[in-house]
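Removed from the display is one protein chain of the complex; every other protein chain stays in position.
Which chain is which? They are A and B, in the order written, and residues in each are numbered from 1.
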Amino acid sequence: MNKKMGIFAKISISLLAFWLIIFAFLPNILVLFSSFMSKGETEFLLFDFTFSNYVKIADTLYFSIFLGSFKIAIITTVTTLVFAYPFAFILATASKKYRALLLLFVIIPFWTSSLVRTYALIAILKTKGLLNALLLWIGFIDTPLEIMYTQSAVYIGMTYTLLPFMILPIYASIEKIDMRLVEAAKDLGASTFSQFTKIIIPLSLPGIIAGSTLVFLPSLGMFFIADILGGAKDLIIGSFIRNQFLTFRDWPFGSSAAIMLTFIMFFMIYLYSRASANISQKSTL
Amino acid sequence: MMRKLYASFIYFLLYIPIVILIIYSFNASKYSIAWKGFTLEWYYKLLQNDSLIEATLNTLHIAFTSAFSATLIGALGAIALYRFDFFGKKFLHSLIYILIMSPEIVMGISLLMLFIFITMPLGFWTLFIAHVTFSVPFVIVTVLARMSGFDLSIIEAAKDLGASEWIIFKSIILPNIIPALIAGFLLSFTLSLDDVIISFFVTGPDYEILPLKIYSMVRLGVKPEINALSAVMFVFTLFMVILSQILIKEKK
Partner (left out) sequence: MSKILLSLNNISKNFDKIEVLKNINLDIYDGEFLTLLGPSGCGKTTILRLIGGLESPTSGEIFMNGKNINNVSAEHRETNTVFQSYALFPHMSVYDNIAFGLKMKKMPKESIAIEVKKALEMVKLFKHKEKKPNELSGGQQQRVAIARAIVNKPLILLLDESLSALDYKLRKEMQIELKILQRQLGITFLFVTHDQEEALSMSDRIVVMNKGKIEQIGTPKEVYEEPKNLFVAKFIGEANTFVSTLLELKDSRAKIQYKESVFDLKCTKELTKECIMIIRPEDFRVERNLEDVKSKNYFAGKLKDLIYKGTTIDLLIETDDGEMLRASEFYNEDSDALGYMIGQPLYLYWVEGWETLLCNE
């Protein structure tokens, strides 16, 4: 590594650092501080130091909202994991020729606006929509399913929107696995099942955690899915924070919920780094 | 083969809603799912919707300027991060990765707080700043990935032969990372185009942007114009993705 930095390098770094510190680091500090303040009558913030916002969260009313949101987020994460893992595995072990193409078709929905993709579900899920039309036609059901404006719609919407976010990190993780390790396990008598549970899954754990982070956190915050598909409108922490900020003008209270989300994020990053270190093959000697 | 079946199933799930959306954007029927004939009516209606056009232009304006700036800041920063050690390097690196993982809603409200705090009016500039901020980390990751195979000793050889920093940047580093720059630009562009949550908090009443316009339209229910608009957006994104992937794949 070059230790001597010319003026060019210094400008580059200063520019980046300046921007990120002012527009990324600083705002989050503001949120942190405001979570310890209270709401004023006319001003947004009263500068007193208090834990009351965090205490309020533990209040049964709000607590049940948060719990409900966690429930949705956890179920979404588990569902996407179950669907995504085999898919990511198939992709990562596909022959090299096809892999790039297959991956491309996963990246496309990943980049496409979540809003557009959520909206696209309406035509399928609504009472006079395609899903019901299909099920009625097969004879699977007698009366149309009411999915829109229920919690199920939110589950479906979140799982559908966030599925690519689970697929890609797991794919990357499995692709990195040295397949000779699987061979070694086979040589030592491991059945296909054991090869999976003892070798492949543990070694893809960082990917699983990364994917879960990219699904879990948004499913706590993505209020527009609940808005568009209806149902659970008030159960998403994201909606809650939005309401606090824009409707009730209770910034401190909203901030405390935001800080809670930030904590969860840091926790998951911690889990990720632990898992990565655990499977590291790089010699420390 | 079980594998092919399952993979196809997932692909099917991922694309069916969009495909249906695109098909229905040509459906002469307004609300029902029955097919009533092919029409371009809804696309024409889009072009006649002035506020939509305005919102689209605004969105493109923001996307372009923020993507450009993010690519500039991000690329310069990424090169410096790769080449040098400096005080606070670890902090900066961590900040970047945390930003990528950070929930959008937290970023949205934190920026809102900042802007109100410094009494900056919400509108073009606040949007611009927000979009640059969430795009920069992605540009950095893209450029760093491209640089990861880069042999630093080439730079040392150039220095040995008397090249200045500027020449090194212009003639050695830049040509090598152009694909990553374009890919980073396209990625930032798309992120900006699609952003809902962050923009929701930092935009002002006078500056309409497309995602939020769609959002408010959608809350009022399904409308065939939205189908057409969504179809356009999807195809546009599709094009961007393919282009950027081709560029990223280019090996040195």
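Keep in mind that, in the parts below, a residue touches a chain if its C-beta (ideal position, glycine included) is under 8 Å from a C-beta of that chain, and two chains touch if they have at least 3 such contacts.
This structure is a prediction, so every number in the text was calculated from the model and none was measured.
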Visible chains in contact with the missing one: A
Residue of A:101, A:141 or A:184 in touch with the missing chain, whole complex considered: A:184
Touching residues on chain A - with respect to the absent chain: 178, 180-181, 183-191, 194, 198-199, 202-203, 278-285
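The rule is simple: only the chains that are shown with their structure count from here on.
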Interchain centroid distance [CA atoms averaged], chain A/chain B, Å: 18
Parts of chain B lying in touch with chain A, wherever the complex brings them together: 3, 6-7, 10-11, 13-18, 20-21, 24, 32-33, 73-74, 76-77, 79-81, 83-86, 88, 92, 95-99, 101-107, 109-114, 116-117, 129-130, 132-133, 136, 140, 152, 155-156, 164-166, 169, 187, 190, 193-194, 196-197, 200-201, 211, 214-215, 218-219, 222, 226, 230, 233-234, 237-238, 240-242, 245, 249
Of chain A, residues touching chain B in the complex: 1-3, 5-9, 11-13, 15-17, 19-21, 23-28, 30-31, 34, 44, 83, 86-87, 90-91, 100, 102, 104-109, 111-117, 119-124, 126, 128-130, 133, 160, 163-164, 213-214, 217-218, 220-224, 227-228, 238, 241-242, 245-246, 251, 254-255, 258, 261-262, 265-266, 268-269
